[in-house]
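I'd like to ask you about the structure that follows.
A single protein chain has been omitted; all remaining protein chains appear in their positions.
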Amino acid sequence: MSSLAHQVLVNLVHYNNWTSVESHTLLLELTILCGVPPATQTPDSLGLEWVIPRSIKQDPNISAHEINGWFQQITQLSSSKRPTRITIAIVNDDGTIVYYFIHDGVVKPRQN
Amino acid sequence: MKGGKTSRKVLNELYARPLPLVLSSEAYNVTIPNVFPHNPISWIYLVWKIVQINTLNRVPQSQIPALTVQLEESIFKVADEADFITLWRCGFFGKGVLSRSEPTWKERSIKRFNTVQNDKQFSMEELTKKRRDERKKFKAERAKLQELELKQRKEELSSEDAASLEGLKILLSKMRMNPSIKNISTDDLKVETEESELADIIDLEYLQLQAIETFYLKFALNVINVYESHLLSTLQLFDRCCRLSQGEGPNNTFIIEYSVYHYFRSLGWCVRSGIKFGCDMLLYKRGPPFTHAEFAVMIIPGDEKLCRDWFDMAAIARVIGTVKKTLVLAFVEYPNRETYDQILLSEFEDEKEKFTQLLGKYRVTEILYRRWAPGRTRD
Partner (left out) sequence: MAKRVGYLVVRTGPQGDEAIIPQGESNHDIEDEVQDWRNLSKSLGSSTKTQAAIPKRGEKEFEPDGTSVQNRALQESRESMYEALSGLRGHSLKQKLVAVWMSDQGQSIVVHAKGNYFRDVGIPVNIGTKVRGGLMLSPLETVYLVERGSMVCYLGDAHYEQWLYNDTKDFDYDSLVMLDLGFLYAIVAETSHFDVDQYQVYSYLKRHGYLILQTKAKEQREHQAKTINAKQQAHKSTPETHKSIPDTRNLSSGLMFLLGIGRKLSQATSYWGSLFSTLIHHCKKALVYIQSKLISMGVFAVPTSHSLHYFTKHYFNYTEVFQSLRITPSSAVPAPSSTSLSFQLVFDVWKPTTSFSKKSPPPPDFQLCVVNTDHSNFPSLATIRSLFEVVNKEEPVKPTEKKPKKKSTLPPTKKELKYQRQLERQARLDAKVQQRNLYLKTRDNKLKFGSSGVNVIIATVNQGILNFVNLSEADFELKEIEDLDVIYPGKDHGIVYMDG
């Protein structure tokens, strides 16, 4: 597993208290993590979330094609239906990790 | 810090040093006497004091061993607990990898597994958890209210419903007015765990330094040793830092960022990463436990071709505005390739001299960016 993915994994388990965190290393140096957050939000998928680690130093331009690739990989990995969303974990050089959901298409906004 | 009961005095003692350097006045408990212009004796006394200190006492910093930093897989790590406490307490360097800033993971874990009781201090992470839980409760109540309001609109509201609708309105406005974060008990944070887990809370946490922080501690203050299988010289460290970031030559991201970092640090600001606000840096007057950061810095290399887009700027300014910070654009003018190479390749007696020369070719210019709302400045 890459150092980047490892950083995210440790953060998910020990900082955010996720459970059942697993890593899947795929071709092209892409590692995808999955796990269950403590407060599960999506009722449909047993609370499993998919996480893509990414460094802030990497190319900031991510193409729609690339994102679609992630969704496809995950669909294959989980051998189930395509997830409704994934999480991108952006790792800063001070170790801060910020998480963003990427939804597969437009979703209803949440009331704040 | 809001919410905590830590008094200013305790903070001042805990974080007495803004840099990991020990002053002679602190080490030898001496002060430099005041000078009165009309009193020549005070002048003589001052000179005498200075001579005395310089001849009798060694400079305290010369007796303090350097802190150890490891460069492993592109991460600058400080593993020794004493070292990371020094770096955090004296200038707020680095970040606990399992904490939001100050490395408190071990303490939190101990508390979470309930091995230590009667501790009334809450870490920032614990307060946030509490706040989130409260917000969730609020939302649940609000959902109930909105359901009733919908009924009302459909004109299906029973008198019973109407009563609970009024009740909910009052409850919600109360919840909005006084969040109860101040009175949390340790019980709220406990987690049910298996007995076996209690035994082994190992120290998983280390302090991670940014490249700019590492270089500052090495080049400017010379209080750390950086190892990557062997001890790195300042030049070698510079090389590694540049390779970890984008670009090459005089405008590589590392040196551009570092010139800004050094500039604000040398003016006594506590400088930390601004990633959570979409900017490059945050400036704190003393440090995170004292006040919120008042300024957010966005670095722009002074290159004509690299103009920023209006939309990106507006987005960042909006975020910075909502958290009541002032956005500072730090333009960096940098030397040409020739000058840059020449300084890096030439021989200097001392490595610090080389980089002092090099950084002297960089100039930081600040511009404040704020939205203007014509509707609000009429009078």
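Observations, loosely collected:
Order of writing sets the labels: A and B. Residues in every chain begin at 1.
The definition used in the following text is that contacts are C-beta pairs under 8 Å (C-beta built on N, C-alpha and C of every residue); 3 or more make two chains touch, one makes a residue touch a chain.
Because the structure is predicted, anything quoted here is derived from the model rather than measured.
With the whole complex as reference, residues 12, 17-19, 21, 23-25, 30-32, 35, 37, 46-47, 50-51, 53-55, 57, 59, 61-62, 129, 132, 135-136, 150, 153-154, 220-223, 234, 262-269, 285-286, 294-295, 300, 302, 304, 307-311, 313-314, 317-318, 321-324, 326, 328, 331, 333, 335-336, 339, 350-353, 356-357, 359-363, 365-375, 377-379 of subunit B touch the missing chain.
One rule holds in what follows: only the chains that are shown with their structure count from here on.
Averaging C-alpha coordinates per chain places the centre of subunit A 26 Å away from that of subunit B. Those residues of subunit A lying in contact with subunit B across their complex are 3, 7, 10-11, 14-15, 39, 56-57, 90, 92-96, 98, 111. Contact residues on subunit B toward subunit A in their complex (touch as defined above): 73-75, 94-99, 105, 136, 139, 204-205, 208-211, 213, 244-246, 272-273, 275-276.
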